[in-house]
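Omission of a single protein chain aside, the complex is shown with its protein chains in their original locations.
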Amino acid sequence: MLPTPVRELELELDAFEGPFDLLLTLLLKEELEPREIDVAAIVLAFVERTAERDELDLEACGEFLVLVSALLELKARALFPDEAAELGELEPEEAAEELARRLAEYRRMKEAAAWLLDRLGAEQDRFFRIGPAPLAPRAERVLARQDPDALAEALRALALPPPTVSLGHMALRFPPVSQFLERFRTVLSHRRVFDFDGEVEGLSRVEQAVALLALLELRKAGEIALSQAQAFAPIRVSRADDERIHEWKARSA
Amino acid sequence: MESPLRLIALNPVDRLARTVEALLVVASAPLSLDELADATEDHPERIETAICLLRERHAEGRSGIVLEEVAGGFAFRASRDAADACARLFERPVERGLSQAALETLAIVAYLGPCSRPDVARIRGVAADSAVASLVERGLISEAGREPGQGGAVRYRTTPLFERVFGLESLAALPRLDDLGEDAAELRERLLEVAEARAS
Partner (left out) sequence: MESPLRLIALNPVDRLARTVEALLVVASAPLSLDELADATEDHPERIETAICLLRERHAEGRSGIVLEEVAGGFAFRASRDAADACARLFERPVERGLSQAALETLAIVAYLGPCSRPDVARIRGVAADSAVASLVERGLISEAGREPGQGGAVRYRTTPLFERVFGLESLAALPRLDDLGEDAAELRERLLEVAEARAS
């Protein structure tokens, strides 16, 4: 089971009310759509819960990060069914399986860590000598003749730029949503309206996905309004108060 | 001073046992049966007999020096009665405890090693740099080459000291991952449910 604080984290979301671990189960059983889950609200609930406690439970934080990033991944894949294939060649179902697999692996390692800790406790009264005996004969280490090319090769390898690391299956490969929240807020403080497509042009698909999540979170918070002339047309983003003005104008017209 | 008569009367296995005793008291790491056989130029079966004798002589409660099978070989350690005295004089390699991050990293390296920092980060979901550094400093893990390919990351494996500190006869003495906890089984069940739901 998850550590208590994360597992028992009570959530009150639009789409779901109950403990975090039930949410996870429902997602894995595909009884709940990832896209309906308000990730920002979950983070907020966790932060609030953490703040209520005197102690910072790093273990719970680590667990939480893994879960939330996996959730975000699921959500992004569900939002971009076509691009999901391109992103990680994973279907949402496969992503769910991947999540379960990753959690199981992490859990096993945590169990192994707990076993090691127990073992360490049990071994506390056994002392071995670490290092050579005080009166042991001294051993000479004789090294065979070496090839100087091996040195050049070693340095050449160190001078090679590392491969562009594929973080395709890493849990934390997303830029923070907050980054885009801030960015969009800043843009809207200067301009009343902007085109989402123009704003995220040149960003990677993953970044664009997270940017869209940020957009949805802002919309949910009532900070912005979204409009689109037709499917696949540019998404127009405007301040929420402007939208209200438009609505009022529309109704009065 | 010992009389020549007694030297002559000394049982050959007893003589071998003394030589093994001598080797174990100066060795800096546990010695395997083969290493003992090579050093004594004797047969492994006879070494085993000598070890039996020494195990009895250096048993807990009978001597301050206890013979133990650990890390793939044999080594002497202090008797448990003397643990308090030892603790006053010597610092254990993990005296100040290992953080949760370090323990998890150690578990990953022990089970999946050799593996790199990115490997550990992938499983734990957070960077493992300081945990790895602290484990290297304590001598519980050490470098084991780099990952193949250009700019490969350094890989790590556990050391014989790790086995000694955790009292493992070898890495094979680690519990099987499948046996650990019911959580994994529970998750697997959920996973199967997902698969079945999709198949139906």
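Labels for the chains are A and B, by order of writing; each one numbers its residues from 1.
As a working rule, a residue touches a chain if its C-beta (ideal position, glycine included) is under 8 Å from a C-beta of that chain, and two chains touch if they have at least 3 such contacts.
It should be emphasised that the depicted structure is a prediction, and the values quoted were computed from it without experimental measurement.
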Listed residues A:Gly121, A:Pro161 or A:Gly202, member touching the removed chain: A:Pro161
Identified contact with the non-displayed chain, of B:Val13, B:Leu33 or B:Cys86: B:Cys86
From B:Ala17, B:Val94 or B:Ala131, residue that would touch the chain that is not displayed: B:Ala17
Subunit A, residues in touch with the chain not shown (by the definition above): 127-152, 154-162
Residues of subunit B (touch criterion as defined above) contacting the omitted chain: 1-2, 7, 15, 17-23, 25-27, 31, 35, 38-41, 59, 61-65, 76-79, 81-82, 85-86, 88-90, 133, 136-137, 142-143, 145-146, 151, 153-154
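Here, only the chains that are shown with their structure count from here on.
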Mean-CA-position distance for subunit B and subunit A (Å): 36
